[in-house]
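Before I ask anything, here is the structure I am working with.
Only a single protein chain was left out; the remaining protein chains are all shown in position.
To keep things simple, chains are lettered A, B and C as they appear, and every chain counts its residues starting from 1.
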Amino acid sequence: MINIELKDEPLSVEECNDLAVSPTAGGTVVFVGTVRDQTKGKKVTHLEFEAYKPMAISEMRKIAEQAAEKWQAAHVVIHHRVGKLDITDIAVIIAVATPHRKAAFEACEYCIDTLKETVPIWKKEFFEDGAVWVAAHP
Amino acid sequence: MINIELKDEPLSVEECNDLAVSPTAGGTVVFVGTVRDQTKGKKVTHLEFEAYKPMAISEMRKIAEQAAEKWQAAHVVIHHRVGKLDITDIAVIIAVATPHRKAAFEACEYCIDTLKETVPIWKKEFFEDGAVWVAAHP
Amino acid sequence: MKINILAFGIAKDILDGQTKEIELSHGNDVKSLKQTLCDTFPEFSKLRSLSIAVNEEYRNDDYELKESDEVVIIPPVSGG
Partner (left out) sequence: MKINILAFGIAKDILDGQTKEIELSHGNDVKSLKQTLCDTFPEFSKLRSLSIAVNEEYRNDDYELKESDEVVIIPPVSGG
């Protein structure tokens, strides 16, 4: 089962875990990405995420399908937040349940690594003296 | 911060994640071990976990301290259940928050792998026609 | 050919708006669109990468655009 959401409300770790847990899976690995208080030593005040929504959802679904196939995952859940986020708010949750735990670690790491490369979502970091679109420039 | 618990009540993924999340950490990896419905094709009805409690707690603390040191983890949380568990009940939760996510995956996997080798907790699997102490024999 | 493009993230800032009509001057493929964008708005040349999605899929440089396509500028992504 694959469950993808992109929403402008707080994400729930409990909800993602409950969606992923399966009687046939012994382990669920959950990645929870949160907003850090600094970037390269500079204090971050908050973030904003913007998404090209239909494509962000379809690209997240592709990643989940690839992970489910490659690691025989019972369930792959990817929830991503958009809008304004404060420090320690959850930006993304990825939960992967597999029969054996090693596969769940690998599949979950694959999902977050690939999400950061392919999903059309953009993060703007706000500092006390301005803001930048993250990773836009070399 | 290290947080270790061994308890005979249901474990909470939300609680473990909240304990682990840190403003200095960008990623938390949570391993959630649940009760599978079968072992080698044989239907499991439920489980019982027994622990040598003081030593189980001290061994879990050692693992958390090793992980915190080796991967510069901000927080390591290990909660383990004892007593009777049904299918899909949570047996163990390990949550590790680190500044960079790769370390969180490695540290979390180290913790669960080591826990299964060193922590004095024993699992008895119940089937429709009997019960066995898991992994007791070669 | 004239096409309407949609922009997100820093691309929106560079175009000073989320939508823009672009006159393709070199040809009708994705490569020509990128070249037109970089010629008209030099800030695009400074980005770490520049991708084009058409009808919600990433497309290669040789993909031929049609006027009815939903064409989106995808600057370097930074989700997660």
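Just so we're on the same page, contacts are C-beta pairs under 8 Å (C-beta built on N, C-alpha and C of every residue); 3 or more make two chains touch, one makes a residue touch a chain.
Just so it is clear, the structure is predicted and the values come from calculations on it, not from any experiment.
J.: Mind giving the shown chains that are in contact with the missing chain?
T.: When the entire complex is considered, the left-out chain reaches B.
J.: In the whole complex, not just what's shown, which of B:Val30, B:Ala74, B:Ala95 or B:Ile112 touches the removed chain?
T.: Spelled out, the listed residue whose C-beta touches the missing chain is B:Ile112.
J.: For review purposes, identify every residue of chain B that touches the missing chain, sorted by number.
T.: Chain B touches the missing chain through residues 33, 49-52, 54-56, 58, 80, 91-92, 112, 115-124, 133-138.
In this text, only the chains that are shown with their structure count from here on.
J.: Just give me the whole-number Å value for how far the CA centre of chain B lies from that of chain C.
T.: Averaging C-alpha atoms per chain gives centres 48 Å apart.
J.: Rounded to the nearest whole Å, what is the centre-to-centre distance of chain A and chain B, using the mean of the C-alpha atoms as each centre?
T.: Computed value for the inter-centroid distance: 23 Å.
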